[in-house]
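Note that one protein chain is taken out, while the other chains of the complex remain in position.
Right after this comes chain A.
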Amino acid sequence: MAAAEQASSKDKAKEKSQDAATTWHGIVLQTLKRNEIKLVPYVPDRVLTTLIKDLHADPYFTTFPTAREEEAVGIVSGAWMAGTRGAVLMQTSGFATLANVLASLAVPYQIPLIMFVSERGTLGEFNYGQALVCRTMRPVLDSLAMEHHTITRLDELEFIADRSIKQAITTQAPVALILSPLLTGGKTFDK
């Protein structure tokens, strides 16, 4: 390998390790890995773009898009019962499609469903539909007595995500980790 290439791959590795420690998506990826979560189906969201790209780039993960969030929940539920841990990525409006599968699969069958939800509809939302649908999320979680945390700070992210994943697995209960725009920067109206 040429010296220049070596230097550039070293730089890239350095960048990656900085990413892992200092960016929200780097911390989420490392936390998934540390908890042996390998299967990550998702329905995309602009804010999750970098995380999704990095998951695809890392051979540790099996990550792929699904047509609906319910489908992704079914997939990780089946995988967990057969011995592989998974997590689902989605945005707020996607969560709103899940009430039936949460109430009839994840909760009653006691499946440790781990969800990362990118929060739209708050702190500067420009889409009225997103703003309304966001207000349905926490009442749904509360009505099912589901554990959920809203993560706003980078310095609390690892603790909340890591502990929540461990609690979900050991108590066999679903958890929703809501990624606030205060953490991710959110999506802004730039047209």
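Please note the rule applied: contacts are C-beta pairs under 8 Å (C-beta built on N, C-alpha and C of every residue); 3 or more make two chains touch, one makes a residue touch a chain; residues count from 1.
Everything below uses one rule, namely that contacts and distances are computed from a predicted model.
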{"item": "Protein name as given in UniProt for the chain not displayed, \"Thiamine pyrophosphate enzyme TPP-binding domain-containing protein\", \"Phosphate transport system permease protein PstA\", \"Adenosine 5'-phosphosulfate reductase\" or \"Aspartyl/glutamyl-tRNA(Asn/Gln) amidotransferase subunit C\"", "value": "\"Thiamine pyrophosphate enzyme TPP-binding domain-containing protein\""}
{"item": "Missing-partner contacts on chain A, residue numbers", "value": "39, 41, 62, 64-68, 70-84, 86, 100-101, 103-105, 108-111"}
